[in-house]
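Heads up, one of the protein chains got dropped from this complex, but the rest are sitting where they should.
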Amino acid sequence: MMWSWIPSNWSEIWELTKQTAFLGIISPLIGLVISVPLGVVAARWRWINPPTLVVVNVVYAIPSLALFIALIPTFGLTDTTVVIGLTVYSLCVILPNVVGGLRGVPAPVKQAATAMGYGPLRRLITVELPLATPVILAGLRVGVVSSVSLASVGQIIGVSSLGYLFVDGEQRDFPTEIYVGLFLIIILAVACDLILVGVRRALTPWASGRDRAPGIRRRVVPGTPVTPVPALWR
Amino acid sequence: MSFFSYAWDWVTTDANWHGPGSIPHQLLAHLGYSFLPLLIAGLIAVPAGVVIGHTGRGATLVINLANAWRAIPTLGLLVLIAVYQWPTLLTWLIPLTVLAIPPILVNVYEGVDGVDPGVKDAAKGVGMTPWQQVVKVEVPIAMPLILIGLRTSAIFVVATATIAAYIGLGGLGRFIIDGLANTQYGPVAGGSLLVILLALIVLGVFALLSRLLVPAGLRGAGKDNQ
Partner (left out) sequence: MTGFRNRVVTQTGTVNPDYTPATRLVLGDAFAGGAEGRWLITFEGVTKRYPDGTVAVDDLDLEVPDGKTMVLVGPSGCGKTTTLRMINRLVEASEGRILLNGDDIRAQNPAKLRRGIGYVIQQTGLFPHRTIEDNIATVPVLNGWRRAKARARARELLTTVGLDPALAKRYPHQLSGGQQQRVGVARALAADPPVLLMDEPFSAVDPVVRGQLQEQLIALQTELRKTIVLVTHDIEEAIKVGDLVALYHPHGTLAQLATPERLLAAPADDYVAGFVGFDRGIRRLSFFRTDGLSLSAGPVLPETATVAAAVKTGEPWILVVASESDPTPSGWLPSDRLAGLDGAALLKDVAADPFGHTFTVGDDSLRAALDAAVLSPAGLAIGVDADGRVAGLATFDQLRSAVQAAQAAQDALDAQENQDALAAQPGSGPGAAP
């Protein structure tokens, strides 16, 4: 392990880290923005759920490299391809959690809100979404961590990120570079994860620090992945 | 030309189906690279997950395992091992197996741990030995999650085996990596398409397994449990 390599190449390393952070954070955020309205629709009109779930499962099964490659003709060998790919994956994780989180809001709570005179939209925004936040954020956490890690695969199609350290280190037979890449990606992912945990605590002071709001059962419905530890894994 | 036309052209070229390094050959290799780690990981992780789920010991470790492992970039790990030049078998088998364990372990644990406490109490109360409780009650009820864990891991190894071509392994990823090196989009698209199809077949196999292995009594319960 050649420690001196690090400071002498620090500016490049830093650039790559920023790149990775960009790819890994923007994508799940876009995924979140798309998932919430879609999830609200799916939670409201339940018949949409089974087909949505099938589509999500199928898309999520597509290996990342293959997905990026499939996007190349349309979006070229650019950052956009990777961002779109990662957004799609994040969507696959966050959307079921939005649906699950909303459906997990206890019925008595919703009924009380309606009985007190909340209209459907207001109830959604002020009651249901806040209560669903822990589960949604759990999905976002998975999305962010996976995206930060998967961004490195984009290097194979030439999209720059910390993955470059892997590719370069392999070509030059230089383990130090690879270790640095591994370390930074993991640190970045864990840091984002912890930040999101903090965000969840800040947004949901009533929750006891678990990945679900009180009253939402962790009990898994067979066949419907709703657990805050998403059944989908990449 | 679109992705599909490139891919289709290439896949339907007869020459690609014959000779060394052809589609059938790489497909078989890919299956080997995927199936073997999955099998070994399953043999380790399923019993381990069942024990941890039933006894509750080691649970905190498992819960945190999921997040930790998700952060590890597989390309980096593979490349690291290639650089250290381990003998071929170890280069891919051990890392792929080790990486395939967490999804199975976490989901099996969640499944067994998540069995209704009333049901677990009843199983103990009617006089089942711990072994009987696990085998006759907890595992069958946890089966949907166990299968989800195995399926997730299966998809994962198929994807990782694809990337493993980068460090010189065979498999369908070979077409992709070589094609990228030679800027031939045909095999790149074609290889990708084949990998996608393989992943979909894996999904289908697990859907079938779910039909076969998940007890009938659990299927209808889904709607009522919300």
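When the chains are written out, they are named A and B in that same order, and each has its own residue count from 1.
What we mean here is this: contacts are C-beta pairs under 8 Å (C-beta built on N, C-alpha and C of every residue); 3 or more make two chains touch, one makes a residue touch a chain.
These numbers come from a predicted model, not from an experiment.
Interchain touches from the omitted chain, evaluated on the whole complex, reach B.
Touch with the chain omitted from the figure is made, among B:Val137, B:Leu150, B:Ala164 or B:Leu198, by B:Val137.
Among B:Ala15, B:Leu89, B:Ala181 or B:Ala216, only B:Ala216 touches the chain left out of the display. Annotation for subunit B: contacts to the undisplayed chain at residues 116, 118-129, 132, 137, 140-141, 215-218, 220-221, 224.
In the analysis below, only the chains that are shown with their structure count from here on.
A straight line joining the Cα centres of subunit A and subunit B is 20 Å long.
Across the complex, subunit B is touched by residues 57-58, 60-66, 69-74, 103-104, 141-142, 145-146, 148-150, 152-153, 155-157, 162-163, 165-167, 169-170, 173-175, 178-179, 181-182, 185-186, 189-190, 193, 218-225, 227, 229, 231-234 of subunit A.
Only residues 1-3, 6, 63, 66-68, 70-77, 79-80, 82-84, 102-103, 106-107, 110-111, 114, 116, 143-145, 148-149, 152-153, 155-156, 158-159, 162-163, 166-167, 173, 176-177, 180, 185, 188-189, 191-193, 195-196, 199-200, 202-203, 210, 214, 218-219, 221-222, 225-226 of subunit B touch subunit A when the two sit together in their complex.
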